[in-house]
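Apart from one protein chain that is not included, each protein chain of the complex appears where it belongs.
Letters are used for the chains, namely A, B and C, taken in the order the chains are written, and counting of residues starts over at 1 for each.
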Amino acid sequence: MKALVKEKAAPGLVLKEVPEPTIRDDEVLIKVRRAGVCGTDVHIYDWDAWASGRVKPPIVVGHEFAGEVVRVGSLVTDVRVGDRVTAEGHIVDGRCLLCRTGNSHVCPHTQIIGVDRDGCFAEFIAMPATNVWHLADNISFDIGGIHDPMGNAFHTVLTADIPGATVLVTGCGPIGIFAVGICKAAGASRVIASDVNDTRLALARRMGADDIVHPNEAEAVVKRQTDGLGVDVVLEMSGVPAAVHQAFALVRVGGRVQMLGIPSKPIDIDFATEIIFKGLTIYGVVGRRMYDTWLAMTRFLGSGQFDPAPVITHKFPLEESDEAIRVIKSGEAGKVIFEIA
Amino acid sequence: MKALVKEKAAPGLVLKEVPEPTIRDDEVLIKVRRAGVCGTDVHIYDWDAWASGRVKPPIVVGHEFAGEVVRVGSLVTDVRVGDRVTAEGHIVDGRCLLCRTGNSHVCPHTQIIGVDRDGCFAEFIAMPATNVWHLADNISFDIGGIHDPMGNAFHTVLTADIPGATVLVTGCGPIGIFAVGICKAAGASRVIASDVNDTRLALARRMGADDIVHPNEAEAVVKRQTDGLGVDVVLEMSGVPAAVHQAFALVRVGGRVQMLGIPSKPIDIDFATEIIFKGLTIYGVVGRRMYDTWLAMTRFLGSGQFDPAPVITHKFPLEESDEAIRVIKSGEAGKVIFEIA
Amino acid sequence: MKALVKEKAAPGLVLKEVPEPTIRDDEVLIKVRRAGVCGTDVHIYDWDAWASGRVKPPIVVGHEFAGEVVRVGSLVTDVRVGDRVTAEGHIVDGRCLLCRTGNSHVCPHTQIIGVDRDGCFAEFIAMPATNVWHLADNISFDIGGIHDPMGNAFHTVLTADIPGATVLVTGCGPIGIFAVGICKAAGASRVIASDVNDTRLALARRMGADDIVHPNEAEAVVKRQTDGLGVDVVLEMSGVPAAVHQAFALVRVGGRVQMLGIPSKPIDIDFATEIIFKGLTIYGVVGRRMYDTWLAMTRFLGSGQFDPAPVITHKFPLEESDEAIRVIKSGEAGKVIFEIA
Partner (left out) sequence: MKALVKEKAAPGLVLKEVPEPTIRDDEVLIKVRRAGVCGTDVHIYDWDAWASGRVKPPIVVGHEFAGEVVRVGSLVTDVRVGDRVTAEGHIVDGRCLLCRTGNSHVCPHTQIIGVDRDGCFAEFIAMPATNVWHLADNISFDIGGIHDPMGNAFHTVLTADIPGATVLVTGCGPIGIFAVGICKAAGASRVIASDVNDTRLALARRMGADDIVHPNEAEAVVKRQTDGLGVDVVLEMSGVPAAVHQAFALVRVGGRVQMLGIPSKPIDIDFATEIIFKGLTIYGVVGRRMYDTWLAMTRFLGSGQFDPAPVITHKFPLEESDEAIRVIKSGEAGKVIFEIA
């Protein structure tokens, strides 16, 4: 089959023929129809410090996808050939104390598809049946193909107390933009979206942001919209040091900061004034709650209360992966996906 | 001043002149502009068993209102003459362990205006400054006058986990109808409203109910809309025995039933099959959380994400109280309010 | 192998030779060393209305046990021959939305060993590997054999907010007595245990109850020990109608009632005064949270902060099952277990 492969420890990806995956008795084989391209894929493409320390070439890249089941292992009971599915990309052991107590999202034995084992930028992928999530008939493969990053956004939003809340979203990459729309659909009273990039801010507006601001305007707008109090919740989606400081500065005392953006290096934090004296709660967001996040996401999509379609701005065939990566880097894109079949 | 008074231990209310209330140093005097009429007022009007056991005539009736502050006591620091306000009608001691730990709504020393001391169906009412809640400029007195019952609805809805939830509301009196709209505004994925009365169901639909059903259709619709699982949350707003049983029957295993409707007599409950084996959580709703509920309500109204205006179907002067009571009893009304000045 | 069997639809149990269970690839075979006898087993022995409606003879009875693993299926990765184990007796599908979102304890497809499929009053039992829970070296088989009912008690206690709480336990059968000790170990400030049976009250005292009372003394003692307020939490462990009413009466306003005791028939409840006006939360306890309850139980036992040993008052071989059942019915016993090998 055709697959986009990180062949060796160097920048770039190669589209090439590789053997179709075999499946174990508890796995299913899925014909990939759509696959989302993530910042993580860009890191792997660029072969940066993180990628070179984690990824072992050769490996098929990609971890966000949807498709059709074409083969099921003999032990699989609830997935059938022809099912339209997506999947949780974190393959966990399912047996450790964390997995057995509702914390699979931080299972220490997690293997991520496209990072630790072959991924989904290919015509087929093998997945454990336990990771498969069915798509309702009214959910397109396009939307199915971005369940993974939407799930991050749902996890970030729904582990805060949103109905009636004022929310600042710092960073309007695809996950931040999803989060804006989810906050509105979950009953936030006001959502302020901040980014340096006007294209992204326009998408945030389209997803329902009440205010879109550049970072240098955020403080004034937050103060004005919250009577000087600060927002109840900040969703930090950028990983940018200035935004992290702003998150702590603009959340109200006793408020909550959800951190999903990954700072690339250490940040100097004044815990006394930024966190402790304000009585803040801070939550580090990893992956998606298995499978509470997925159920909530399915509910929001099924009801139509949240529609991520406007966030998908570009579609490419696997053959144009260089262009897909370029578009993401350019900042002109929302979510970029591959159309595979 | 003019006031609607329960003069003696018998049915009916009398509009008469009574002395204007005096205020203590920690109280304010409010000129009442609008006052909501509640089922409780109907009980007092009818002088039923509950009313005759609780209310001590003579007393000015009414506990839902909004108006303008016309006098403030010498110790009052944060309310000023001219302020547009409503108020929490439960006057609590503020000093017991329940009040000091966030449970004022169940303070054992609660006095309710219009029930235990003079109420708001009058030109003026004296209120402790601590009970006053300011109205934003864009909130009308009409809406201000129904904050008390809306607050019950917000308390009922927001103490459940609503974003993404499927919800059944049994009973579409005014509080039930408010609850429908609040559920939608708070991110419920599907709200099914049940009542015997088509006028009320039409209001529930107007407030956003996805399905409106008669009680005998509720089971089929719940099953169909939840893939047979049952709803995540039931809001029991009727107090009708059949609806209480239906609440336990149609909530999913592990689900939550919020009970606000007051059954008039005991109900035979099979705890084993209706509650325990299903692993349910049941919550009895009293009043409004002070003042978390009020803050949330203010946020929902201020943002426009919830607009209760359609629920107000009738307005009367105090002089037409008999007609107001009649309309409520007829079942043809949503929320009925008095226009006082 | 030797097993205690409900042979036909009539009272009694028969000890007889039956074939040793075979195991599937994802199961393990466990040599049973100890097995607890539960009220459920008494119902099956007596062949009462519940038993005759649920149990399909012939079946090996018993659902509480500990033992040694003697065989493991080919797909089992984390259980080994020789492991000392107990097991969750609720066999769930693991794939429904409830199981996938942390609510396996109410999985609608639950099969209970000894009720819906062959149980543990036998020399061997086959169990899915996912249900197996390892015993630490310092946990005896006696204690291992009663993890199931202790787990019910842990579930009941730990889903309330116990540190610093005042607690009333109504009903001091084995699970109630366990709950007394768990409450104390979890930081309850005062535990009042109520029962009609002085032997059971003596055990409750032994497990740390601050006050032991007959039901007719409960109100006076609760009032005295809580300054008239009522207890923060009631654990209703009896299923007796008078105790259920007492639970609602003696919990404080805004308090919590955990219901585990199974009333045998409907109870007339005045929701208005018993539940709603008090602002109560009620929780129906089913089984054990999988596997949060099990982890907590392991922690409490491993640290020695909770020691259930005094609750085990009688041990019998399988041959003396009639006597075991008689002792339980007599009310003279705490926990009764079978020593099997």
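Some observations on this one:
We adopt the following convention: a contact is a pair of C-beta atoms (placed from the backbone, for glycine too) under 8 Å apart; a residue touches a chain by one contact, two chains touch by 3 or more.
Source: prediction; values computed, not measured.
Only one of B:D78, B:D268, B:D307 or B:E323 touches the chain withheld from this view, namely B:D78.
Among A:P19, A:G82 or A:P266, the one in contact with the hidden chain is A:P266. When the omitted chain is restored, the residue from B:V55, B:V180, B:M290 or B:L318 that touches it is B:M290. Interface note: of C:A186, C:L203 or C:M290, the residue touching the hidden chain in the full complex is C:A186.
Of A:H63, A:K278 or A:R299, it is A:K278 that touches the chain left out of the display.
By the touch rule set out above, chain A reaches the unshown chain at residues 97-98, 103, 105-106, 108, 229, 239, 244, 252-254, 259-260, 262-272, 275-286. Take chain B: the residues that touch the chain left off the picture are 25-26, 75, 77-78, 95, 97, 100-102, 130, 290-292, 294-295. By the touch criterion stated above, the residues of chain C touching the omitted chain are 158, 162-166, 185-187, 189-190, 210, 295-296, 299-300, 302-303, 305.
Heads up, the rule we're going with is that only the chains that are shown with their structure count from here on.
Chains joined by the most contact pairs: B-C. Centre-to-centre separation between chain A and chain B, using Cα means, comes to 41 Å.
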